[in-house]
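The complex appears here minus one protein chain, its other protein chains still in place.
Coming up: subunit A.
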Amino acid sequence: MDIDPTKILIRYNVQKEKAQTPEQMASEMYPSAEPAKTISAAIFEGEEDDVIEGLEKAIEGGADPIALIDDVLMPGMKIVTDLYDQGVIFLPNVMMSADAMLEGIEFCKEQSGSVPKPKGKIVCHVAEGDVHDIGKTIVAALLRAAGYDVVDLGRDVPVDEVIAAVKKESPMMLTGTALMTTTMYAFKEVNDRLLESGIKIPFQCGGGAVNQDFVTQYELGVYGEEAADAPKMADAILAGKGLAQLKDQFHKH
């Protein structure tokens, strides 16, 4: 027994696929000038050695290492994240590109001896009692790839530690991920403790069993349905959006 599957299902991913390959689309987005073109291609391919080699050549040619971060590495990574946002490439491609780009940033920092100014600082953590941290790993990588300074508190982080880190780092945003309904209640406590301390920063919450209904129960919570929402939310904060506007933008249900 067999069937013609087209009568009972549609693979919309095939139907909606772009005609061009990701490589073709990326190549059209690379800057025309060198070394940016070669380094951008190396970032897209996730080739760390090629990124470093391109940076070495550029620095030998007189380029300022810190300027290379802002003018070459970050725009190169943005090509990758833009293609991810457009649904053209997959997350592992972004992760590998981010690894290559971050290695390039470290190289530039070593060469320069100074530290570039990040777009902003964000504290990430996994809820107390929860050791499932792959979601947080993805969030942190995407934020770093977008140029944010990430303070990663790790997994199973006690509420006290979250509050202490926020007070110490003064981040523009806090993220919390949880897989289990039993652990996500720690987010409410984090929210209450932040408010008690007079801190009103957006607290992006997401992961496994976390849903919008739950996150809307506490004042600072903004629901992030996808990991890719994290850098978008940070960008929105930089653009001046407050809590209400963030909720309006990211609460889709």
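Convention: a contact is a pair of C-beta atoms (placed from the backbone, for glycine too) under 8 Å apart; a residue touches a chain by one contact, two chains touch by 3 or more; residues count from 1.
By our rule, contacts and distances are computed from a predicted model.
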Identity of the absent chain, which is to be given by its UniProt protein name, from "Methanol--corrinoid methyltransferase", "MinD superfamily P-loop ATPase, contains an inserted ferredoxin domain", "Na+/H+ antiporter subunit C" or "cytochrome-c oxidase": "Methanol--corrinoid methyltransferase"
Among A:Met29, A:Met95 or A:Leu243, the residue in touch with the chain that has been omitted: A:Met95
Touch with the omitted chain, as defined above, among A:Ser114, A:Thr181 or A:Ser197: A:Thr181
Interface with the unshown chain - residue positions in subunit A: 1-5, 8-9, 11-14, 16-17, 21, 84, 87-92, 95-96, 99, 129, 131, 133-134, 137-138, 141, 154-156, 181-182, 184-185, 208, 227
